[in-house]
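With one protein chain removed, the remaining protein chains of the complex are shown where they sit.
Up next, subunit A:
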Amino acid sequence: MIHSRNLPFVTTLAILIIAYALCVLQFPNMLSTRVIGNLLTDNAFLGIAAVGMTFVILSGGIDLSIGSVIAFTSVFVAVMVGTLGVHPLIAFAAVLVISTLFGCMMGAMIRYLGIPPFVVTLAGMFLARGAAYLISTESVPISHPMIDAIQGFYFRFPGGGRLTALAMLMLLVFIVGAFVAGRTRFGANVYAIGGNQQSAELMGVPVGSTTVGIYALSGFLSGLAGIAYTLYTSSGYSLATVGVELDAIAAVVIGGTLLTGGVGLVAGTFVGILIQGLIQTYIVFDGTLSSWWTKIVIGILLFVFIVLQRGIIWYSNRKLAEGRLKEV
């Protein structure tokens, strides 16, 4: 039997499979490793950021700064490597430290000043975007032997598809993320806080350090997403990735995580990313549809999922009464 807790995830997965099957019926070429490989690579940076967002939403919070942090990271790395000639590894390390500290700071403000996450991360969004402009308003190209090597690295699937370094990085982040959420005390604390912060505190969950940790993790993964984005576009541009945080939120919600926190799976977010990627791929294959259809379809899906989640909550509340009968 499917646990009602996993129902949203199973539904999403079913939708993905059905949607993919329909796409393949119309365009048989979509059933190829090439398409899948591209889909993973194109959405790598979004996927990495969405893992961080999953933790934030599981804890009942929100992080609006993700898109800006990605832009900041890419500009920062591009200028360091492209203009100043710093070794990419040093630039990567530096920017990951910065973005993690940035997340820490937002988490601390949320926890210790009692400001709602929405407000804190909105401020963070403006701050990071502003900092990106400050570094450069131009698109900064980047080129370095090491970066070329990373970009050129891939495994070949049978059928001609490529599993690029970026795609592998995203998959790795999802796997580690799923373990952290499901199999560590930190992960359990995140679910606990999302369930009910006051109860969690009375049960001895270190709410303060966990909250800071959650936003630090989201900051770190935004930084990593920014690095992935830089590698993907071979440049840094402060106007890029506007609104990526909303795409990430959409992936998380479509993946079955409750916006109110406490319920959801990292694997669900992965499916959410794949659904978004599938829609884009379909539009490319069709050729006549405007890319805005992506937004429209995602909008519709979001509505469907939020209604579905309501329905599940209603259903499990009803079940509760019957559940009493099972006892003793």
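Just so we're on the same page, contacts are C-beta pairs under 8 Å (C-beta built on N, C-alpha and C of every residue); 3 or more make two chains touch, one makes a residue touch a chain; residues count from 1.
The working rule: contacts and distances are computed from a predicted model.
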The chain dropped from view, which UniProt name applies: "Fe(2+) transporter FeoB", "Peptidase M42", "Simple sugar transport system ATP-binding protein" or "Carbon-monoxide dehydrogenase large subunit"? "Simple sugar transport system ATP-binding protein"
Kindly state which of the options A:I66, A:V79 or A:A200 is in contact with the chain not pictured. A:A200
Omitted-chain footprint on subunit A covers residues 3-5, 179, 182-185, 188-189, 191-192, 194-196, 199-206, 262-263, 316, 319-328
